[in-house]
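Note that one protein chain is taken out, while the other chains of the complex remain in position.
Here is chain A:
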Amino acid sequence: MELDGNALAGDLAEVFAVEMTTARFTCAGCRHADAVATLRVWTRAPGVVARCPSCGDVVLSLVRTPARVVLTLTGTARLELPV
């Protein structure tokens, strides 16, 4: 049965409430996987940029606007979250 995105609400609320630094990322560029806390992060920029410690590619970026937080995960192949 196909549902709309509202059906994700419960699962995503759980995902985004977890302690993210203990989550594990997999880099979309080189497939390196490690704890989010090992990412190399630059904050003195128009947004926060987190790079893969292995290949240097951008794994995620976060831009805060007055009304929104925009999380871009183009460089993330996977996030594994503790529950």
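In this section, contacts are C-beta pairs under 8 Å (C-beta built on N, C-alpha and C of every residue); 3 or more make two chains touch, one makes a residue touch a chain; residues count from 1.
Everything that follows uses one rule, which is that contacts and distances are computed from a predicted model.
> If you look up the hidden chain in UniProt, what protein name do you find among "Cytochrome c", "Methane monooxygenase/ammonia monooxygenase subunit B", "Molybdopterin-binding protein" or "Acyl-CoA dehydrogenase"?
In UniProt, the chain that is not shown appears as "Molybdopterin-binding protein".
> Pick out the residues on chain A that sit against the missing chain.
42, 44-47, 49, 51, 56-58, 61, 63, 65, 68, 70, 72, 74
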